[in-house]
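What follows is subunit A.
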Amino acid sequence: MARITIKEDSCKGCEMCVNACPKQLLRLNRDKINAKGYHPAMMTDQSACIGCKSCAIMCPDVCITVEK
Partner candidate 1 sequence: MAEKVLMKGNEALGEAALRAGCRHFFGYPITPQTELSAYLSKKMPKCGGTFLQAESELAAINMVLGAGATGVRAMTSSSSPGISLKSEGISYIAGSDVPCVIINVQRGGPGLGSIQPSQADYWQATKATGHGDFQIFVLAPSTVQEMADFVALAFDTAEKYRVPAMILSDGMMGQMMEPVSFPEETEITQHDKSWAACGHNNARPHNIVNSLYIEAKDLEKTVIERYERYEKIKANEQRAESYMTEDAEVVIVAYGASSRVSRSAVDMARAEGIKAGLVRPITLWPFPVDAIEKTVANAKQFLAVEMSMGQMVDDVKLVVNGRKPVSFFGRTGGIIPTPAEVLGEIKKLAGKEA
Partner candidate 2 sequence: MAVVFEKPHALTDVPFHYCPGCTHGIVHRLVAEAIDELGIEGRAVGVASVGCSVFSYNYFSCDMVQSPHGRAQAVATGIKRAQPQDIVFTYQGDGDLAAIGTCETVHAATRGENITVIFINNAIYGMTGGQMAPTSLPGQVTQTTPYGRDVKTAGYPIRMCEMLSTLDGVALAQRVTVDNVKHVNEAKKAIKKAFENQINGLGYSIVEVVSTCPTNWGLAPADAIKWLQDNMLPYYPLGVYKDITASEGGAKA
């Protein structure tokens, strides 16, 4: 059981987290544009998250908090 929280307002949509997730659970949310004008990253299946922190480790904007 693990959960990530993405601070959407700080996200710049660089997809570093998307590419880092070993379970391919992250993608950019094309339906949303944040205050900076980017599509923020989103978790597609929270229940499948293994809490490996890879997304958070690769996020250049320190937007991701991981709980496990």
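Just so we're on the same page, a contact is a pair of C-beta atoms (placed from the backbone, for glycine too) under 8 Å apart; a residue touches a chain by one contact, two chains touch by 3 or more; residues count from 1.
Basis for inclusion: all candidates are chains of the complex that A comes from, given by their letters.
Since we're looking at a predicted model, the values are computed, not measured.
Chemist: Any copy counts here: identify which of 1 or 2 touches subunit A within this complex.
Modeler: It is 2 that touches subunit A.
Chemist: In the complex of these two chains, what residues of subunit A are touching candidate 2?
Modeler: The contact residues of subunit A facing candidate 2 are 1-3, 9-10, 12-16, 19-20, 38, 51, 53-54, 56-62, 64-68.
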